[in-house]
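Just one protein chain is left out here, and the rest sit where they should.
Now for chain A:
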Amino acid sequence: MTTPLAPAPAGGAGAPAAPEAAPAPASPRALALHRLRRQKSAKAGAAVIAFFVLAAVLAPVLTAISGTTPDAVDKKAVDPYLGGLPRGSLGGISPDHWLGVEPMLGRDIFARLLYGAQISLLVACASALLITLIGTVLGITAGYFGGRTDAVISRFMDIMMSFPSLIFMIALLSVARDVNRVVLLIGVMSLFSWPYIARVVRGQTLSLKHREYVEAARASGTTNRRILFGEILPNLTGTVIVYVTLAVPGLIGTEAALSFLGVGIRPPTPSWGQMISDAVLYYKVDPMFFVLPSACLFLVVLAFTLVGDALRDALDPKGGRT
């Protein structure tokens, strides 16, 4: 919250001294990158994302250093006479348990947060990739070919968007056979998220296909495939990147919500939503247990929103930069 979201004015007040600041960058991509670099909020967001990605990737190393594992039960760290609350202050922070332990079981919160970050980021990013793929392919097909193809795809999108997505996701997950929960979550979450991207891509494609350069390409006998991949797709990347980045916080939140409700990631695999759901019972007596996963969730969601916002300003100056 302390990171200023200054939509850096043209003068670049407060922009860090960039060596190449003086000459105007030539290509649109360089220009976008240049605009992006000037946004402090985007930098802060990117730093937070990098921090959590590193933490997730290095989870095995970091837990080896801290000497804990996410599943190890440590009954010595909790006080059976106090209803299983962690011994010591601040939720049982000690040299053994850097961020304290869970009540009752005494599992290490530091290790569980790290492995929770793995799950959270993996599920959100994999779903984001999947919806980008499905959404772009269907959106571009509907927009470019039009006619009956468009009618069928658009109708299908309408139906998908009429589903109460959270409720239906929960219903699906609750009856699904227990295979790999992570893969299942990615599939189910993507199933209900792609129409939003597809709709945007379709709209963009509709306007792009009547541009002069596309008509010129068609007039000169270029195949549909080459027009799609050579002329239209490159012009969609900006929009798609922005939408996907802004979809990630939503996906992270959805994963947490599903796990919170007990249909997402199943124990003993740690996930932030599940930790919060356990911690809600203890929020008065052991606030640390509740605050830590909530804070992680908050920071990651905030970071992706900030970066997505800055990306929109940089890549799509008309839309967001007002």
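Just so it is clear, contacts are C-beta pairs under 8 Å (C-beta built on N, C-alpha and C of every residue); 3 or more make two chains touch, one makes a residue touch a chain; residues count from 1.
We adopt the following convention: contacts and distances are computed from a predicted model.
Chain not shown in the complex: UniProt lists it as "ABC transporter permease", one of "ATPase AAA", "Cytochrome bc1 complex Rieske iron-sulfur subunit", "ABC transporter permease" or "NADH-quinone oxidoreductase subunit D". Interface note for the absent chain: among A:Gly84, A:Gly203 or A:Gly253, the touching residue is A:Gly253.
Seen from chain A, the chain kept out of the figure touches residues 1, 3-7, 9, 41, 158-159, 162-164, 166-168, 170-172, 174-177, 249, 253, 256-257, 260-263, 276, 280, 283-284, 290-291, 294, 297-298, 301-302, 305-306, 309, 320, 322.
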